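What follows is a single structure, written as structure tokens, with notes after it.
One protein chain omitted, others in place.
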Amino acid sequence: MCLSIPAKVISINEDKAIVTVGGTEIEASIQLLDDVKINDYVLLHTGFAIEKISEEEAMEAMRVLKELGEIDQQIRDSEDK
Amino acid sequence: MQYIDEYRDRELTELLVKKISEITTSEIRLMEVCGGHTWAIQKFGIPSLLPSNIRLLSGPGCPVCVTSRKYIDQAVAYSRLSDVIITTYGDLIRVPGSSSTLNEETGKGADVRIVYSVLDALKIAKDNPSKKIVFLGIGFETTAPASAAGVLNAVKEGINNFYLFSSHKLMPPALNALIDEGVKIHGYIAPGHVSTITGSKIYEEIPPKYGIGCVVAGFEPVDILQSIYMLVKQVHEKDFRVEIQYKRVVSREGNLKAQAVLNEVFSLRDDWWRGLGVLKESGMCVSEKYSIYDAEKMIPVEVEETREDKGCICGEILKGIKTPKECKLFGKICTPANPVGACMVSSEGACSAHYKFNR
Partner (left out) sequence: MMGKNILLGHGSGGKLSHDLIGSLFVKYFDNPVLKAQTDSALLELESSSVAFTTDSYVVDPIFFPGGNIGKLAICGTVNDLAVSGAKPLYISSAFIIEEGFPLEDLERIVAAMADEAKKAGVLIVTGDTKVVNKGQCDKIFINSSGIGVLETKFKHISTGEKIVAGDRIIINGTIADHGMAIMASRNFVNFRTEINSDCAPLNHMIRQILDAGCEIKFMRDATRGGIATVLCELAENKNLGISINELSVKVNEPVRGMCELLGFDPFYVANEGKVIMVVAEKDAAKAVEILKKNEYGKDASIIGEITGSHPGKTVLVTEIGGKRIIDMLAGEQLPRIC
């Protein structure tokens, strides 16, 4: 029910867009968002795009996690010595 | 698939589990209040990975679970009217009412159609001008904007036979009520998609008021584990605040356009929650301005008297006070094949999840 899934916008027609989820194309309403562009990723929920996915935030989040991993590795390396 | 696969990366999940277990060995109780979280936690087998001092509780986050039996009875009553087509999300059709379910009514000839979106319901309304199309609007702030958009589209397209039967609810009153009722937790794994709409600002009163943290979490394993890590850190550092883990879609302000749509179509009212009773201004009803689309106002119907099942302790389970195992009916009389209470019917319900994972 809370089912929302990342989908890529491949075409736009006024307040509707065709988005794709892993190769399945579906028509979604973009009336709850402003400024949606082709190739944007959106969160799709019951036929509506409810938010755009921020690539910068996603990359930043991954960077933070990778850093956590690196620090962890450094600690382990220094413990091994 | 982008934005999914990288958040299921096993190296990352193992790293996060390790980091969580390094922080503390004291018991930490965290509650998630979103059906999507209940489901994801179960699906990925997260409890089997966490150290034993971390306890995850399921709160009233499953919209089906907190929907009153009376709502189902009324939906059943609508379905029995010969000029009504019921349109609904899938989960609702097997939820027990006092004497029937929508699924059973289909067997008796009622026209009940499962739809993916309110937009499908509008299409059905256009294709069936002589019928009244009643859309069962359940869900929290994530789903309510879709229902609201449905009403606005009905206005725009001149559709006069579409009606919203709203049982939409708001999260924050429940989050407060749970702690007021005595539920003892160290933090909330806050609902990621509700927050996409509302913004994380709706949780800001909770940390100072109750001394517990709120981390807005995504739904992939990395999201959930990272959120748990952030909450456990907050507990350990005694620094309780609202944090957003799910930054790629959640901001402090939320989706303002969706909020505007909600405010346009809905008014607040007091609403009844299974396990919590009546909470002030916790429900959304169709506002005066759009009352010609309000099923409750426009379609008179007699509803049978509501009878709750004895022995079903869904209410207490929804508050995390009791576990499914403590319910006398769990696994014996109440099973996914023969559910008694809503917690077992819904795939997101605590009892259903527990049955699948923990036997």
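The first chain written gets the first letter, and so on, giving A and B; residue counts start at 1 in each chain.
By definition in this document, a residue touches a chain if its C-beta (ideal position, glycine included) is under 8 Å from a C-beta of that chain, and two chains touch if they have at least 3 such contacts.
What you are looking at is a predicted structure, and each value in this text was computed from that prediction instead of being measured.
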item	value
Touch criterion as defined above, residue of B:18, B:55, B:80 or B:94 at the omitted chain	B:94
On chain B, residues whose C-beta touches the chain left out of the figure	1, 4, 8, 10, 13-14, 42-49, 90, 94, 114, 116-117, 120, 221, 335-337, 339, 347, 355-359
Residue numbers in chain A that touch the chain omitted from display	1, 3, 5, 20-27, 44, 47
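In this text, only the chains that are shown with their structure count from here on.
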item	value
Whole-Å gap separating chain A and chain B, where each centre is the average of the chain's CA atoms	22
Chain A partner contacts - residues on chain B that touch it in the complex	1-4, 6, 11-12, 15-16, 18-19, 34-37, 39, 61-64, 89, 91, 116-120, 138-140, 142-143, 145-146, 149, 153, 191, 193-194, 196-197, 219, 222, 226, 245, 247-250, 255, 257-258, 261, 346, 348
Partner chain B, residues of chain A touching it in the complex	1-6, 8, 21-22, 29, 31-34, 41, 43, 45-48, 50-55, 57-58, 60-62, 65, 68-69, 72
